[in-house]
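Read through the structure below, which is laid out as structure tokens, and then see the notes.
One chain of protein is taken out of this complex; the other chains stay put.
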Amino acid sequence: MNEDLKVFSAGANNALTQEICDCIGIPLSQLEISRFSNDNLFVQVKESVREKDVFVVQSLTQPASENIMALMLTLDALRSASARRITAVIPYYSYARSDKKDAPRISIAGRLIADLLKTAGADRLLTMDLHADSVHGFFSMPVDHLTAIPTLCDYFSQRLDLSQVVAVATDAGGAKRVGRFANRLDIPMAFIDKRRISDSDVEQGLVVGEVEGKDAIVFDDEISTGSTLITTVRTLKKAGVEKIYAGATHPVLCGNAVANLKTADVTEIVVSNTVHISEDKLFPKLKVLSMASLFSRAILRIHTGESVSALFK
Amino acid sequence: MNEDLKVFSAGANNALTQEICDCIGIPLSQLEISRFSNDNLFVQVKESVREKDVFVVQSLTQPASENIMALMLTLDALRSASARRITAVIPYYSYARSDKKDAPRISIAGRLIADLLKTAGADRLLTMDLHADSVHGFFSMPVDHLTAIPTLCDYFSQRLDLSQVVAVATDAGGAKRVGRFANRLDIPMAFIDKRRISDSDVEQGLVVGEVEGKDAIVFDDEISTGSTLITTVRTLKKAGVEKIYAGATHPVLCGNAVANLKTADVTEIVVSNTVHISEDKLFPKLKVLSMASLFSRAILRIHTGESVSALFK
Amino acid sequence: MNEDLKVFSAGANNALTQEICDCIGIPLSQLEISRFSNDNLFVQVKESVREKDVFVVQSLTQPASENIMALMLTLDALRSASARRITAVIPYYSYARSDKKDAPRISIAGRLIADLLKTAGADRLLTMDLHADSVHGFFSMPVDHLTAIPTLCDYFSQRLDLSQVVAVATDAGGAKRVGRFANRLDIPMAFIDKRRISDSDVEQGLVVGEVEGKDAIVFDDEISTGSTLITTVRTLKKAGVEKIYAGATHPVLCGNAVANLKTADVTEIVVSNTVHISEDKLFPKLKVLSMASLFSRAILRIHTGESVSALFK
Amino acid sequence: MNEDLKVFSAGANNALTQEICDCIGIPLSQLEISRFSNDNLFVQVKESVREKDVFVVQSLTQPASENIMALMLTLDALRSASARRITAVIPYYSYARSDKKDAPRISIAGRLIADLLKTAGADRLLTMDLHADSVHGFFSMPVDHLTAIPTLCDYFSQRLDLSQVVAVATDAGGAKRVGRFANRLDIPMAFIDKRRISDSDVEQGLVVGEVEGKDAIVFDDEISTGSTLITTVRTLKKAGVEKIYAGATHPVLCGNAVANLKTADVTEIVVSNTVHISEDKLFPKLKVLSMASLFSRAILRIHTGESVSALFK
Amino acid sequence: MNEDLKVFSAGANNALTQEICDCIGIPLSQLEISRFSNDNLFVQVKESVREKDVFVVQSLTQPASENIMALMLTLDALRSASARRITAVIPYYSYARSDKKDAPRISIAGRLIADLLKTAGADRLLTMDLHADSVHGFFSMPVDHLTAIPTLCDYFSQRLDLSQVVAVATDAGGAKRVGRFANRLDIPMAFIDKRRISDSDVEQGLVVGEVEGKDAIVFDDEISTGSTLITTVRTLKKAGVEKIYAGATHPVLCGNAVANLKTADVTEIVVSNTVHISEDKLFPKLKVLSMASLFSRAILRIHTGESVSALFK
Partner (left out) sequence: MNEDLKVFSAGANNALTQEICDCIGIPLSQLEISRFSNDNLFVQVKESVREKDVFVVQSLTQPASENIMALMLTLDALRSASARRITAVIPYYSYARSDKKDAPRISIAGRLIADLLKTAGADRLLTMDLHADSVHGFFSMPVDHLTAIPTLCDYFSQRLDLSQVVAVATDAGGAKRVGRFANRLDIPMAFIDKRRISDSDVEQGLVVGEVEGKDAIVFDDEISTGSTLITTVRTLKKAGVEKIYAGATHPVLCGNAVANLKTADVTEIVVSNTVHISEDKLFPKLKVLSMASLFSRAILRIHTGESVSALFK
């Protein structure tokens, strides 16, 4: 059944891809990515993919432009090598953040990248926790959109006494996502209303909702530099919150994120492995939940034509 | 300058389109929409549009399928009649609500309609207050996205003492929109956290944020049956809110909306005219602000190649 | 063999679709079509269609715009739900009548709808007795074009003594179609030459061909309001025709068609069930021949990759 | 006004194109068509066409494949040479005859060529008297469809006493076209009902309509080998027709057409010059009406953005 | 395994195609190509191809335009007859010579034809020894690019003592191709540097590289009129070359090629059968190596999804 299934890594998630292949019980397929002296990338697929059902795993993480180009060259090489079907598996589709035109004359890059991936040869997309649900609609190919939220909820509900916990969104735009999270855990919610104070650039965060004397889980789709989380922690502490936890799907952890989070007043930070975290970035308070099993089951269901939505029933 | 500019109405916004033409100072261009005995629609453009810069105004309001088909037949007729450029002006793009896949095996119709409009011949879109900003990214043509929020804000700030007013979102998903509204008026905000109570279908609304003893403006993108607004009003009253106002861009007002809103405990409901409201649906508490001037200025700027974003500076 | 074959009805031909499924020996697949309060349609496919060979039956009958939109939303939902192949089965493709540009600045809607169906996700079309053969060429996807003519001919040849029968076209444009019908029955033909009398709107019908003292079968692709048929009957009667029969593939039967046909001087009217006729519209002189068996055989042959043209050998 | 208008001939209609340019008052633009030793065609546009409004005249006449290839190479050369707009002017679109699928597994070549012309770079089409009106719908680009019928009618009405003339179609499929012709001349019509006699290949022609003792104009869209016309003439003579005239837009005149027509019992044959007739093929009974003026007026109107349909009011 | 594999000839390579079918062990599939009286081509596929894996063999040889049109009509007929996959097998893609813009305002016809073949319905291409490797990149479909060079090398290495042989390119542009050929045979190379002598049209050929006293193999991709080869032979003879051999993949052999080559001072001319050579053109010094086996193995590997590049390991 799985003999014509092939899973490649285009470089950004080697460990996760290996883990996915182990779950499925197939070897990781081989790809060579190198670089010409003029800095052009070169991709060679190292095994025949004719009439195969091919999946390429690649998060659009740092170095993002390189990873996108490597993915597109891989998709094109697979297509011209006569793969039967090509699914781009993008655990962290970073450009989903560019999902609207909130300034004049910018690109809605989330849509542009979707179109480029199609031009490059992708037949379908498998992704996780897009920044906004409607980014799904940027793609003109079938999309399977997984979520890490149930796994994160399970983790928290097994470890915490939820009776005194409130879920907190870092801004009004995150209220919807946190609403879903809070609903699943059956806990109340709050959010930070950010306001720019006139005549200065200082942003003030007001807590909307009741948090005093409670524990809080700050929930977001990604943790990037960590500064949003750290500011939120400070605001919550001032508002009388006791213990603070954080949850997020995508641990981007760029810049001084690790250094800052290590010292932040947070009891535990729970993330998934959609973004590869190198050994040296790991720290005790950071808990990483693997999505390999979930991705492997989704890939198998896509391969065999079974319902993917059934995974979340 | 405006001699090769033509503005048509495809039937859903005849009054607004006439008003737009009056603002621009051109006559409304003529179109015939009729129906064959087999219920097929027939559209004939009644004047030459060769090499003209053509705008067709059509909100996707009830009867929505008819209005979409009439719009598409018009676009196709204009294209094959050699119009130089065709802009679909859709003040209320109702299908923007279908912007994600929140159930298995459904259409993201907001994207589908965007693709259909392109197939039918639209070169660009001019629209207002899409349900989600990212719906902009569903279109593969240039989009000018107007907003009624500044006009609505101006209306409220001229009439109300805002010192005791809070802006309220009817659910977590609306928090972002209301955040923008509240920011502009420099007032605090709150929202209703809706929860389904286990073992029943009853939905409970919890107010997140401080509202007691204040006046409230319930703000949303559209008022459809009005039931969400009426439930919110009840919840706010229980929470001790004094006077309640409502603001929304799109007055869909379907079903028993008018009857219910007339008797609701709301002081004033302020909407725009992106959706045509027939004479018999008007009632004293309903204030309709015309968007004709804004649309006419946007059309002129598109026609002459001036910045549209400058309208909102 | 048929386990990955699924047949849906998008609402316009529920009875015919059920009959087709019965012929094939599979259950009718389930689809939910509903409506939001803002009049937008909502379609949900109720069973997994991943990698299935899917057929959606939908005639473009009254309410035509609703039925087209429902079909397109269904096609899009199926495609994004990863159906392997999607065939639109449109027994009555009403817009085929809009097949030319006989007035300035109109849409050739038969082509537009063909393009829209492709955009919405149709991979192939299965249809019957298009108004003009060349409408086939409007589609950029493979088309299987069935015909009810042999079934109708068989019915007439089994019931009538054809030695005194002439086939009659209602106008010059129908001469080709009736020629084929007459050829198959090996009977002579005639047609009505319609002329507009100068200085008035009255249209005069002249019989071209010999009909006096004979019986006649008036043959057309569809019967809509019935007024063309009734005028033809009067003209034929004046010209000395004895008994008159009528045959047509598509019983659109709109407006006062049923009332008028009941009292017309026609012995029998024979049609197919490509258009659903509600119980209350049936009357004794109207004979409905089911196309379910023919459609089921075509669907099976498409599914298994056998020749469809062989059905008509 | 006409300085950025350029008209080329791709070889099949050099004389007509020169005449069109004379009517417009511009020089014929220069193109070189040659052939490599491996029989590949080579086209070079001999003058700059950047940002020009370009028209290429080419009927798809014998040698048809060569002429189509020369047209496509010209379109592609013009596009890559940055022409602003390219209109294919195809006075005789021969492949319009392949407009349906009347045998299994054939190409609807009228549609295929339409798609190929678009791929090659045509932005619009200007053509005349397509075999079927609906062939217009095969093109996804704007089409201006001229007709020679009014010119032919004028010619006949000025020369003949029409009181005893009947218009005759050579088969049932031509009845519609002849109906239009007869209507315009206000004369009655008839047609030949062709039947294949069982157990033999002989085809029998029955005259449907009254022709005895009258003069007849046999009207068709094209005269190819002339055999259809000659057979029709014989059938009409047997049926007692006096003088016979023939009219057609496209004088294909292939095979022995000229030899046969010279000796046929036809008083005059009136055609247009959409197909180039070499000097040696001309004969006294053949009257050729030039379409150059009509085409030149259409080209000018397309160029300046005036209504083309107004030409036929 | 091969039951759903079908191989057609579109007329230009009937013998080669039959030989390919014999190698595979399947009958040649049947196609009818005929011509209407108006010189339009007509193609009918004579057997069902529904869901079959279809290959159409057609070199773009003289008459090139006819052969291209026949190929495109065949592709379109196969597509609309529901073939599962269509591979155009073009042993000699003559238009590859039009691979650049070396004069203003010409078509890069090698790219245009690639786009036209896609529009006509080709899903993939199988070809041999394209004039330039980069012509591969003109196609937006998967391409398998075979080469006759190993077969030609084998032939020469088995027959000649290579120790005194030099490979010669007929111009600088061919140096790369000959380099590959020389490398494989492990012999030195030279080329003719053609220069136009000022103030005249005479072209002078200078031998670059050492050839005196050696034997030479003049190697090229095609032999067209043979004049390039004959000029090269004369230049080499003047430069003191002993015996001269010639090798080329494509024996176009047009014009007086055969007459000239018969009398040229060449010991043997070795070519493949990608271009059909009629019996009367064969002559003793011409050695034709069949590519049927190579094409049949490539077709089988494409059909079964095995690596085609492995054929050349």
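Should a chain be cited, it is by its letter among A, B, C, D and E, assigned in written order, with residues numbered from 1 in that chain.
Here, a contact is a pair of C-beta atoms (placed from the backbone, for glycine too) under 8 Å apart; a residue touches a chain by one contact, two chains touch by 3 or more.
Here the structure is a predicted model, which is why all the values come from computation and not from measurement.
Colleague: Sort by label and list the shown chains the missing chain touches.
Modeller: Result for the missing chain's touching partners among shown chains: A, B, D, E.
Colleague: Which candidate, A:Ser94, A:Thr170, A:Thr235 or A:Ser296, sits in contact with the chain we can't see?
Modeller: Answer from the full complex: A:Ser94 touches the omitted chain.
Colleague: Under the stated touch rule, tell me which residues of chain E contact the chain that is not displayed.
Modeller: Residues of chain E in touch with the missing chain: 99-102, 104-105, 108, 110-111, 115, 132-138, 140, 143, 145, 169, 171-173, 175-176, 178-179, 182-183, 186, 188-191, 193, 195-196, 198, 206, 208-210, 307, 309.
Colleague: For chain A, which residues lie in contact with the unshown chain of the complex?
Modeller: So the residues of chain A touching the missing chain come out as 36-46, 48-49, 60-66, 68-69, 72-74, 76-78, 80-81, 94-95, 97-98, 101, 103-109, 112, 115-116, 118-120, 222, 224-225, 252, 254-255.
Colleague: Which parts of chain B face the unshown chain closely enough to count as touching?
Modeller: 124, 142-143, 301-302, 304-308, 310
As a working rule, only the chains that are shown with their structure count from here on.
Colleague: So what's the Cα centroid distance for chain A and chain C, whole Å?
Modeller: Those two chain centres are 51 Å apart.
Colleague: Averaging over Cα atoms per chain, report the distance between chain A and chain D in Å.
Modeller: Centres of chain A and chain D (C-alpha means) sit 62 Å apart.
Colleague: So which bits of chain E are touching at least two other chains?
Modeller: Residue numbers touching two or more other chains: 48, 80-81.
Colleague: Quick one: which chain pairs are touching?
Modeller: The set of touching chain pairs is A-B, A-C, A-E, B-C, B-D, C-D, C-E, D-E.
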